[in-house]
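With one protein chain removed, the remaining protein chains of the complex are shown where they sit.
Take a look at chain A:
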Amino acid sequence: MDRASHLSVVVDLSPNHWYLSSTRTQQNARPLSLKSFLSQLLVFLNSHIACKDENTLAVFGALPGRSVMLHSSTNESSGNPFEMADADTYRPFKILDAEVMQTIARHVETLGPSDIKKPVELVGALSKSLCYINRITTASSTQSNEQTAALDPRILILSVSPDQSSSYIPIMNSIFAAQKLKVTIDICKVYGSESVFLQQAAHLTGGSYLHLERADALLQYLTMSFLPPPSIRQLLSVPTQDKIDFRAACFCHKRIVDIGFVCSVCLSIFCQPVPVCSTCRTKFPIKTLQRLNAARPTVATPATTPTVQTALSLPSSNSIKGTNVNGSQSTVQNGSR
């Protein structure tokens, strides 16, 4: 671990889902309460700043309807109110722990009953952490300081709440921004079902996605998988995701489709040919509809149909290109006619 690394942690603090996580049910045999989660998280954060003196850290919280920065190691406010002389504690640990806990407490207290129902602002926290990484990386490149120039930024998202379909586009935009900044996004799904969006985030940025089987062993997962920076992790073979669903859901019925119909103007996806795009109100020519409807029987067949059958029921529409003629294609064409 020669180079200093920056870690941004995004903590999902949804009260509803933390309550569910801490109650013991049939599915949730090993409950994890927010209190024990936070104490394990703090140990992890402390070990990150203890790994190397130059390591930097930022912690963001995603609360219902708002996102807050809980701690950052760069803007240390002078005259820190948390600063109490304690001979037994390493001072940076003390500051970090006190600041994170007090900021969470302050924000949770101000949550009103109306806020509870709102979805957590994961997008806001994620884009804030990107803004912060952008700030420290541009600052270090202008200062041309060797120590800070070699930052290896990464983001760790600790998620408990499920995907919200409304935040699909902003999440994807943040993922592409992270890709551009060469930021790795790691996902640790502490509670709840698999998150498709976050799986894609980890896959597209080269991070790892971990769904905890035993949530009470959180600290072990964190230190084994997420403490080493990505450059070292290649040697450690951290679990990666193999099955990532890249299929899309149609905008009309939210059905997962294999073959979709896409508006050329706004890229809305439909599961069947429609005369007017519901998103941008574009009217499609009647000729296209007829052509696509003629090609539809293939679409109607379920996705699980063996490939032989689909090949046989290939439509003889003009969607078969005549340009790339090779041996295999001519046989397929012959077979379909």
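Methods note: a contact is a pair of C-beta atoms (placed from the backbone, for glycine too) under 8 Å apart; a residue touches a chain by one contact, two chains touch by 3 or more; residues count from 1.
The criterion applied here is as follows: contacts and distances are computed from a predicted model.
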Listed names "LYR motif containing 4", "General transcription and DNA repair factor IIH", "Geranylgeranyl transferase type-2 subunit beta" or "Chemokine interleukin-8-like domain-containing protein", matching UniProt entry of the absent chain: "General transcription and DNA repair factor IIH"
Candidate in contact with the missing chain, chosen from A:15, A:92, A:170 or A:228: A:170
Residue of A:30, A:135 or A:253 touching the missing chain in the full complex: A:135
Interface residues of chain A (partner: the chain not displayed): 67, 69, 72, 75, 121, 123-124, 127-128, 130-132, 134-135, 138, 167-170, 172-177, 180-181, 200, 204, 242-244, 246-248, 257-267, 269-270, 273-274, 277, 280, 282-285, 288-289, 292, 295, 298, 303, 307, 310-311, 314, 319-321, 323-324, 326, 328-329, 332
